[in-house]
Every structure is written in structure tokens, then in C-alpha cells.
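What you see is the complex with one protein chain gone and the rest in place.
For chain A:
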Amino acid sequence: MTTYTATVTVRLKRGVLDPEAETTKRALERLGFELDALRFTERYEVDLDAADADEAETRADEMAERLLANPTIHDYEVAVAEA
């Protein structure tokens, strides 16, 4: 078994309004910064033991599918590296 860190990145689907990001963008503009757009992502780092990287990725993918992301509004991606 090898210890891996699976990084799960969850973001709103394109086109879904993100009021917190909009508010943050406006606050940056008030501070004088110029920017076109700002997006939030949520990143989860999951340490787990698995036989190989594929197994670690499969398990992290299931975690994202079943809890970390809401498929109605989110897209997600999983990246695995040895811890």
C-alpha cells in the first residue's frame, strides 16, 4: 500500500451565479484592483492508502460524486500524487 494525496477541486458549473465571488470581485475593485472576473473553487486534500494511483483516484472520485460536489451545480476534478 502507498499513501497518496488526492486533490479534489470542486467548482460551480459555468453559468451558475456565484454571489460570494461577485461580492469579492466588487471588494477588490473598491480597493483599486482591475479585474475581469473572479471564481471560487473548493479544494479538498484527501490522504489515503491505496494499492496504486488508479485505486486512489477511483475512491476520491466516488467521494466527490457522493458528497463533496453537488452534480446539479458543480463540476469537479481529481488529481492524485504520492504523499
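Here is the rule we go by: a residue touches a chain if its C-beta (ideal position, glycine included) is under 8 Å from a C-beta of that chain, and two chains touch if they have at least 3 such contacts; residues count from 1.
Heads up, the rule we're going with is that contacts and distances are computed from a predicted model.
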Name check vs UniProt for the chain missing from the figure, options "Phosphoribosylformylglycinamidine synthase subunit PurQ", "Putative ABC transport system ATP-binding protein", "Formylmethanofuran dehydrogenase subunit B" or "V-ATPase proteolipid subunit C-like domain-containing protein", returns "Phosphoribosylformylglycinamidine synthase subunit PurQ"
Of the residues A:1, A:17 or A:35, which one touches the chain left out of the display? A:17
Where chain A meets the left-out chain, the residues are 16-20, 22-23, 66-68, 70, 72-73
